[in-house]
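The complex appears here without one of its protein chains, the remainder shown in place.
Coming up: chain A.
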Amino acid sequence: MDVVALRNGCLSCHYGWGVTLDPATSATITGYRPQNAPPEWDRVRGHVRMLVAASADRSPYQVERLLTATARLAVWCHRTGLPDDPEVWLRHETIDTFVLTGCTDLAPRSAQTYRSWLRHMRATLAWLERGEQAPPPMAAPKQVSPPYSPAQLGRLRGWAERLPGQARGDALALMALAFGCGLTSGEVAAVQTGHLRRLTCGAIVVTVPGTQRLIVCRSAWENVLAHAADQPSDAFVFRPRRAARHAKNLFSSWTARHTPTGGLPALSVRRLRSSWIVELLSARIDLGVVASAAGTSVSALARYQHFVPALDEPTAVALLRGRPDEQAK
C-alpha cells in the first residue's frame, strides 16, 4: 500500500491484493479466445484476462461467461474509440452504452444478463464512483416456457413408451432428466450413466458436471434412470451413441424426427423443466429447496407462480390456521 499526495492537496491511497485461482480456472482464462476473434482481440486480451482473473474468485458466474462478456465489452470499447483501460470499461455509462448499442444482436434478456455479469464484476473490482451517472433501469419481458399440463405429460409418457427401439430410450431419458430432474438442455446433454448414483433408499441422485447442486430424480421417473444406470458402459443417457458432449441441434433434430401423435405438443427441454418446477411448487415444497435444485434464485421462481393452481379453501384454511403443536413451539 502507498499513499500519494496529489497536486490539489488530496491524498491518494493505492493498494493491491492477490488472487490465486485453481488450475482449471486458470487454464480456462489463459486459453480463452473468442470465436471468430476480431483483429483487436490481441490488443485487449491482456486486460480481459486480468479482469476476469481478478473477479472470478468472487463471482457466482461461470468463468467462461465472464470471459465472453468481458471480451465483447473490450472489443466494443476499442472499436468505439475508448481507451484500452479497464477502469473506463467498467464505468457505469460504458457498460450501459455497450448493452444498449453493442448488444443489439442479443435477445433483450441476454443483453440484460450481460449487464448483470459486468456490473457484478464492476462491483467486485471498482469501489469508487467518480462522477458517474446513476445507471438507468432496464426492462425486458420475462419469458417463461409454459409447462405441460398433467394430462399432456401423462399422454407424452405413454407416447414415449410406445416408441420403437432406441427412440423409446431417448424419449424416456429426455423426459426423466428434464421433467424428472429439472435439468437444463446443456445439463441433459452432459449427463452420462456414470453420473447417476442410486441411494440405498432407492432415490436416484444425478451429479451433473459443472454444478454442485443436489439433484434428485422424481420418484415417478426413477425406474427410467435406474435402468440407464445399470448399463455397463459409461455412455450419455440421452442419445448414447454420440461421442461429443455438445452437438449442434442435439435436441431439435431429435424432436423434429419424433413428433408426438394425437395432437400432442412436441417435446421441449424448457417446457419439461418448467413443468418440473411447477410440479414442485404445486406440491408446496419449500421454495429454497426448489430454487437450490433448479440452480436459480428464489425470486426467479416467482415467474412460475401463476402456473401453480390455487389451493382449495379448506386446504388454505387449514394451512393458515396451522397446527396447535407448531404454534406452541
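Basically, a contact is a pair of C-beta atoms (placed from the backbone, for glycine too) under 8 Å apart; a residue touches a chain by one contact, two chains touch by 3 or more; residues count from 1.
Keep this in mind: contacts and distances are computed from a predicted model.
Between the names "ABC transporter ATP-binding protein", "cysteine desulfurase", "Transposase" or "Cindoxin", the one given in UniProt for the chain missing from this structure view is "Transposase". Only one residue in the set A:83, A:209 or A:288 touches the chain that does not appear here, and it is A:83. Across the entire complex, the residue among A:116, A:133 or A:219 in touch with the chain not shown is A:133.
Only one residue in the set A:112, A:207 or A:282 touches the chain that does not appear here, and it is A:112. The hidden chain makes contact, of the residues A:141, A:165, A:210 or A:309, with A:141. Listed by residue number, the positions of chain A touching the unshown chain are 8, 38-40, 79-83, 88, 93-94, 96-97, 100-101, 104, 108-109, 111-112, 130-131, 133-141.
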